[in-house]
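With one protein chain withheld, the remaining protein chains of the complex are depicted in position.
Right after this comes subunit A.
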Amino acid sequence: MIIGRQVGIMHKPIQDRFKISPFLPLYVIMAMQIGIGVLGFQRVVAKDAGNDAWISVLGAGLIIHVIVWVMYKICETVQGDVLTANVYVFGKIAGNALNSFFIFYYILTCAGVLGGLIEIIKVWMFPELNTFVFASVYLLLAVYIINGGLRTVAGMAFFSLVLPAYLLLVFGLAVKHADFTNLLPVFDHTLIDMIKSGYRMSLTYLGYDVLLFIYPFIKEPQKSKKWAHLGVFFTTILYTVLAILTFAYFSGGLLEKSIWPTLEMWKIVQLPFIERFEYIGIANWAIIIIPNVAISLWVASRVTKQVFHLKQRKGVIVAALLCLGILMFLNSRERINMVLDLTALLSFAVSYLFIPFLYLSVLIAKKVKKK
């Protein structure tokens, strides 16, 4: 607050009734991390490290804890979100220019995720799906959620994890057909391969950077730390277990040809009243993706509000329309991949380059301003 006043951007303090409980960041972070990537990360990570890739998955997950720690440090130092930090360090003009980058980045993320979902639906369920209509309804839903404030957004994040949790049980049915000797020999790949694999995996893990934006909305942020770390930890465990299971279930050759191994694992499930279980999975994925879209749009509209003083109600509609516009161009596998790769690259840069850099700058700026 005090710092905000110093640099001349006076953010209204957030009222208590709009804040979220300290344990909810767990769900927000997990929901943002688990998105379209879960369905197909296995093939990508196995490209370099093969059956050892699960170690890279675990390792890449553990490194995130450092980033989360740094993010908390930044927010604590400036007593606010990353927007405050940017303005604090780089001054009003450069800081806000940096901030407006986030608008672009999150709208692109939103479009990429939604595009990915639509692609899966088209491949597995409805080849004739009208992208425009579906995306409009889906974005309308997101706007409806965001209009309820961050509490509603966090609520959807919560339910999107709790309700489809039963899908995890279904993987248990795949264990029967798994051959865990596929994982042997362990540590058969070079360290370089493992790191390459870890780099690819880090792209799937992305999304925890929302913490930088929701920080001012957390009641007693000090208490929320352990929950945020726990959220990241759960995601890591989930991905690691899924990776191990996939490598045991698929033989190396088959995995190379499977774009969505997670979905294919469901195909083995047979219940007396449901055959093709992956249909249920895909339908459920529409719930799991919702927080990705809603949180991204929320951040985009929130940044717009802070930087351009546009009302968030209007900002969110503008952001949704932009997202819809981008989606209309994503009509092929190549283009979707391009956007997904671009957002992955951007967010990798944000997490592993920008955030540590910002932390150092904040520390320096603090020292300089004190003098």
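Some observations on this one:
Definition applied: a contact is a pair of C-beta atoms (placed from the backbone, for glycine too) under 8 Å apart; a residue touches a chain by one contact, two chains touch by 3 or more; residues count from 1.
The rule is simple: contacts and distances are computed from a predicted model.
A single chain of the complex does not appear, and UniProt lists its protein name as "GerA spore germination protein", one of "ATP-binding cassette domain-containing protein", "Tripartite tricarboxylate transporter TctB family protein", "ATP synthase gamma chain" or "GerA spore germination protein".
Checked against the full complex, the one of A:Gly59, A:Gly91 or A:Gly155 touching the unshown chain is A:Gly155.
Of A:Phe41, A:Trp54, A:Tyr72 or A:Phe134, it is A:Phe134 that touches the chain left out of the display. The hidden chain makes contact, of the residues A:Phe101, A:Tyr279 or A:Tyr352, with A:Tyr279. Considering the whole complex, the residue from A:Phe104, A:Phe126 or A:Phe329 that touches the absent chain is A:Phe126.
On the side of subunit A, touch with the chain left out of the figure occurs at residues 21, 24, 121, 125-126, 129, 134, 137-138, 141, 144-145, 147-148, 151-152, 155-156, 158-159, 270, 272-276, 279-280, 282-284, 286-287, 290.
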